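Yeah, one chain of the complex is gone here, protein chain that is, but the others are all in their spots.
== chain A ==
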Amino acid sequence: MAEEPAAAGAAHEYPTIDPSFDVVLCGTGLPESVLAAACAAAGKTVLHVDPNPFYGSHYTSIPLLSLASFLSPDPSPSSSTVAAAATSGSHTVVDLHRRTVYSEVETSGAIPELARRFTVDLVGPRVLYCADEAVDLLLRSGGSHHVEFKSVDGGSLLYWEGCLYPVPGSRGAIFSDTTLKHTEKFVAYKFLKVVQEHIAATSASADERGEEEDAAMISEEDLYRPFVEFLNQHSLSAKMRAVVLYAIAMADYDQDGPEPSDKLITTREGIKTIALYLSSIGRFANAEGAFIYPMYGHGELPQAFCRCAAVKGALYVLRMPVAALLMDEEKKHFVGARLASGQDISCKRLIIDPSYKIPTLDVPSDDSNSNFPRSVARGICIFSKSLKQGTSNVLVVFPPKSLEEKQVAAVRLLQLSSNLAVCPSGMFMAYLSTPCTDASAGKHCIKKAIDALFSPQPQDSDGFEGHLESTSESTDDMKPTLIWSCVYVQEITQGTSTSGSSWSCPMPDENLDYRNILESTKKLFADIYPDEEFLPRNSAPVHGDDDSDSAE
């Protein structure tokens, strides 16, 4: 990243590119990469450029040392070589500007030794469900051959009343959970059974569904009620409710709030996520639990899709910013892009990384999303002792109000270990995130969560004493000591379409998985090529053992 793009005068160093493509994509984030693969699979000619010297854009994993400059880039990046809005030939040239998507960056602690061996995700905390869309897409596109996964072996933990409790998400887990009372176990499994039977009944096709299945289904009325009401109806204890709502159904906002809000998830939504969770457990024989994480970090995923696109003929150029867009004379449509090399590429469809500000066209646009600026506060921690003894990777959920009364949204934390090749052995990394509308409130929440789980680095002055203490009191219940941390806020934008010729992809969202991002990516593709199938199943090279080797 730190590398400066080719200097202005060195235009001749850029390769000359065929001047016309069906699609030009700028930025190699996951949505752009998936779109590139999909377009290439649909037989389109694709040019995919990225201003960075690496793949992934805002979805990448970068060395720890490059993090600071990525989050707070130099204020003068628009070393625009091309003159502002000028008309050349049949089209108008409009300069393209980038905006800052990260703010409030705050780091503390000393960069640890072996800093080069830490790789930092920009989308963290994030995992894949073994049975989710992302895994299917990887299998379908053949991208699975370029990524390797490991499971989140420690499962999930719930932060409740100042302690961490295991999340019992299966019959066996309920049985062996020593923190649950007898009756809690009974209620928990009974609820799980109701949900499982509903899932089994709904997955049976209508004609083979008997009376028994019908009886097992949750009523339509219940499905549209808030999920929290449904849980209350099954007399789940407050803790079990928190487990189900925030650690399994992955609700973001407080579901127990006094006033009903649109942030309440319905039973249908809740059960959909639980179904995904349950079907993820045991999908891959060598994956423990529901979640998997890509080795070497999430940056591997966009790269995998780019490779799929390249296999299908897409052309890739890194270190190549798009300097300007080309508009037709009426300023109604984009017709191409001017690359930093000065070359104009004409294309029918232009897909752009969300950090670019797309110039407005003289056509009415529906900017409904922009009315709600959404953000996500993220945190990154480095420490040297696992949060849960004996496990390397573990997920922790802090339900709303568990850290403090004014905590409105759940905080999620993902601990990763060296077995994912993202940090040196003996070290651990943790990612945290919480959705927020107010940046400082979000940051405050992340810091609270960090304080709850970690003890601060001892001051340099009493370093000797601190060292003594940590060796003499190496008890298991001691909190891990925080070595380094970083907290920042990231803006979230949705995928948008401008006048049917240019599209902007979504930023990494506040969720734990890629479901929403891939959903909107699919929508974008349907908008871009309404008549083409999105990554058809047969687009992947044939490999017999796809299913078995995609995890571990």
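The criterion applied here is as follows: contacts are C-beta pairs under 8 Å (C-beta built on N, C-alpha and C of every residue); 3 or more make two chains touch, one makes a residue touch a chain; residues count from 1.
What we mean here is this: contacts and distances are computed from a predicted model.
Chemist: Can you tell which of "Geranylgeranyl transferase type-2 subunit alpha", "Ribosomal protein L22", "tRNA (guanine-N(7)-)-methyltransferase" or "Anaphase-promoting complex subunit 2" UniProt lists for the chain that's not drawn?
Modeler: "Geranylgeranyl transferase type-2 subunit alpha"
Chemist: For a quick check of understanding: of A:S69, A:T183 or A:N232, which residue touches the chain that isn't displayed?
Modeler: Touches the omitted chain: A:T183.
Chemist: Please pick, from A:P53, A:G172, A:G313 or A:G426, the residue that touches the omitted chain in the full complex.
Modeler: A:G172
Chemist: Can you list where chain A touches the absent chain?
Modeler: Residue positions of chain A that touch the missing chain: 171-172, 174-176, 182-183, 185-190, 193.
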